[in-house]
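Every protein chain of the complex appears in place save one, which is left out.
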Amino acid sequence: MRALMVGRFQPLHNGHLSVLRQLAEASDALIIGIGSAQYSHTEKNPFTAGERHLMISKTLEAEGIDNYFIVPITDVNVYPLWVAHVESLVPPFDEVFTNNPLTELLFKQKGYKVENMPLYDRNRYSGKSVRESMLSSSDPKDWEELVPPQVVEVIKEVQGVERMHTIMENDEYHE
Amino acid sequence: MRALMVGRFQPLHNGHLSVLRQLAEASDALIIGIGSAQYSHTEKNPFTAGERHLMISKTLEAEGIDNYFIVPITDVNVYPLWVAHVESLVPPFDEVFTNNPLTELLFKQKGYKVENMPLYDRNRYSGKSVRESMLSSSDPKDWEELVPPQVVEVIKEVQGVERMHTIMENDEYHE
Amino acid sequence: MRALMVGRFQPLHNGHLSVLRQLAEASDALIIGIGSAQYSHTEKNPFTAGERHLMISKTLEAEGIDNYFIVPITDVNVYPLWVAHVESLVPPFDEVFTNNPLTELLFKQKGYKVENMPLYDRNRYSGKSVRESMLSSSDPKDWEELVPPQVVEVIKEVQGVERMHTIMENDEYHE
Amino acid sequence: MRALMVGRFQPLHNGHLSVLRQLAEASDALIIGIGSAQYSHTEKNPFTAGERHLMISKTLEAEGIDNYFIVPITDVNVYPLWVAHVESLVPPFDEVFTNNPLTELLFKQKGYKVENMPLYDRNRYSGKSVRESMLSSSDPKDWEELVPPQVVEVIKEVQGVERMHTIMENDEYHE
Amino acid sequence: MRALMVGRFQPLHNGHLSVLRQLAEASDALIIGIGSAQYSHTEKNPFTAGERHLMISKTLEAEGIDNYFIVPITDVNVYPLWVAHVESLVPPFDEVFTNNPLTELLFKQKGYKVENMPLYDRNRYSGKSVRESMLSSSDPKDWEELVPPQVVEVIKEVQGVERMHTIMENDEYHE
Partner (left out) sequence: MRALMVGRFQPLHNGHLSVLRQLAEASDALIIGIGSAQYSHTEKNPFTAGERHLMISKTLEAEGIDNYFIVPITDVNVYPLWVAHVESLVPPFDEVFTNNPLTELLFKQKGYKVENMPLYDRNRYSGKSVRESMLSSSDPKDWEELVPPQVVEVIKEVQGVERMHTIMENDEYHE
């Protein structure tokens, strides 16, 4: 059985990791979709799909997990096409893990088995809280302890914190 | 004379119907454009173009009106192309009915005759008020009396109220 | 039961009409998709989606057929998205009529019932043969007898034969 | 040395002109990119790329400046592609002038020399302040004195103030 | 009176130059559209829009012609939108020069005055003949005498002949 799970991973955090560990354990192979793959260098999506790919693969390698596929998935912005778009990009799968009611509805309409994702502390671990901490904390440990150490490495390699500060100053074109 | 009228019909309501009746009466043939055709499953655009097509045609059939064309029109998001885009999709027409000043400007610039649409109670009948009532009312009659009975049927056939509640819980990707 | 049939109708000819008559008879409602809807003014696609809409509706009106929906369908050029794209544009349907093996495969994979279309003389009646006759015959009757009289009217209204000759002289930009 | 500077010029104002004068003086040739070129007829982007082209060229002609290229640049909405997109549209260049930190980052990553733009009174001269004055002032002099006289001419030629009032009444489709 | 003329200019040759001289003379201002602007690095479109812009402006500067606008125009691949697309990108114009019957038809349908372009020896001067000569001649003079000397300079600056040989060896992906 191959299972699918899609996230934006901006960036991958310890909550994600806890989910990935359990899903990889529970399935023959786990397909990890990187959503909104075409976006980067924005407040909500600072990292490229390639950088997120690296965060996930380095972390899972350190965890000793190897039964997974990572697939960048661009947004199509038209919901009724979304399931077919995902199907065209990833290996065939039988089951979908999600906590999002609309994702659940769309995959169920196409006949997929849909399951809830395992729980973790979503107040503490979320992409938004990590990004806010990267921008506002004087102590890097504040955000570094929310993510796996391999993610810290990747963010340092690409000068991610500096990039986020630059993005926040962006006001598009000079008016 | 063929006349054009474009709306989003999310969903078709009694105000629309009153307009359609009068315009169909006043023209040899009425072209009914379904705007923002590519969108669905969102708060502002819950229904697909096909579902809206069905709402309109079932209602007009019950009304005994048959001198019309229904044409889904996708958004192009670039105003100067909009009139040419509409022209490429619908049968040739002579006259446009709209209450929107920008639509009026764009069609007049291309040489079309533009007329105001007939009046109705816009506070009571609007797509927004119907959608809000579908989400918040405990009594389905509250929204059902704002739309033709054929629209109620279509919305029930596609489980539209349940879909709208699902859409409202959507927070895109799991962060 | 609603049935779907998709064609390019460049232009609608007597073979199409024979098929439409039989399918409209055999189903509660027939959804007629106008394929490659965004194209026009080319050798293979001379007429706009709106002009083709007009050809079909005028012809069916003259035939006394009224249990149909006409829906322009733009090409997406990515086969795995095609069925979902069609589903998002047309009213819900149960059955698909096609003689194309790939269309059959794609709809069957999504669980639709697929049937072959009724037969007619495809050597005599085809969009290609009508278009070639419009360009090469000295006697307009040669192509006019291949299409319903309402199609002749529409083609004359939009000066379609002249347009086709103009298209054939097109060599894109001046080199 | 060819230098690049990109702005939206909605519309060109005296602050822009002061910058253009200094950059044209400082470089062999100045490439002036018109950003967000595909948009017009919106509150933030009222004028078409062609109208903005005309504002700039008429003004620079009156100034006796002639060592420049004007190039409309459509938005691609994907930051990592932006520099390559600009490179494909404009003549080769060596240096970029910008005050935007993200633009600076993106061009520096591709090896370009990036300089700050000359200063002017940004509270007084900005596209936003000109557009607001066009909409709210009873005396046209209020906005006319913020822009070069050639820009006043172009805006009158295309009935720009009337267009902006029309745009503000736009509520998209009739609900 | 502003006049419009659109070409691909792959590359600008002496036939184009003869036309530009006469049209610039005959109009208050000549808008020169660079068609198929998004393409480059292919057999039919070896040069980028920016490189073609440079060829034209350097040549016209040497000719002492300065009453022109150069505007890159991307293809939209949907004919009925083409005139509106051009209108949105270039300054307002009154007259169109073309020898292409379809371009003539499309602009006339929108109410423009359309004139034929001045004649020159099209067998000798064409983009195709220049490109073929660049690829096949052992003596660079064979192609250099077909284009203005400023075009030779630009092609040398960007190593255009080497690029064309590289393009011809391209077989897309390694199969």
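Chains: A, B, C, D and E, in written order; residue numbering restarts at 1 for each.
Convention: a contact is a pair of C-beta atoms (placed from the backbone, for glycine too) under 8 Å apart; a residue touches a chain by one contact, two chains touch by 3 or more.
Quick caveat: nothing in here was measured; it's all calculated off a predicted structure.
Asks: Kindly name the visible chains that come into contact with the excluded chain.
Replies: So, spelled out: the chain left out of view touches A, C, D, E.
Asks: Which residue among E:T42, E:Q109 or E:S137 touches the omitted chain?
Replies: Missing-chain contact among the listed residues: E:T42.
Asks: Touch as defined at the start, partner being the missing chain; which of D:N14, D:T59, D:T74 or D:S88 qualifies?
Replies: Within the whole complex, the residue contacting the unshown chain is D:S88.
Asks: Hey, which chain E residues sit against the chain that's not shown?
Replies: 38-42, 48, 163, 166-167, 169-175
Asks: Just the residue numbers, please: which parts of chain C touch the chain that's not shown?
Replies: 6-8, 10, 35-36, 78-80, 98-106, 117, 126-128
Asks: Just the residue numbers, please: which parts of chain D touch the chain that's not shown?
Replies: Against the missing chain, chain D presents residues 78, 80-81, 83-85, 87-88, 110-111.
In the analysis below, only the chains that are shown with their structure count from here on.
Asks: Assuming a repeat means more than half of the contact pairs shared by residue number, which candidate in C-E, A-D or A-C repeats B-E?
Replies: It is A-C that reproduces the contact pattern of B-E.
Asks: Rounded to the nearest whole Å, what is the centre-to-centre distance of chain A and chain C, using the mean of the C-alpha atoms as each centre?
Replies: Centre-to-centre distance between chain A and chain C: 44 Å.
Asks: Which chain C residues touch at least two other chains?
Replies: In chain C, residues 38, 40, 48, 87-88 touch at least two other chains, as defined above.
Asks: Using the definition of touching given at the top, classify the network of chains in this structure as line, ring, star, complete or other.
Replies: other
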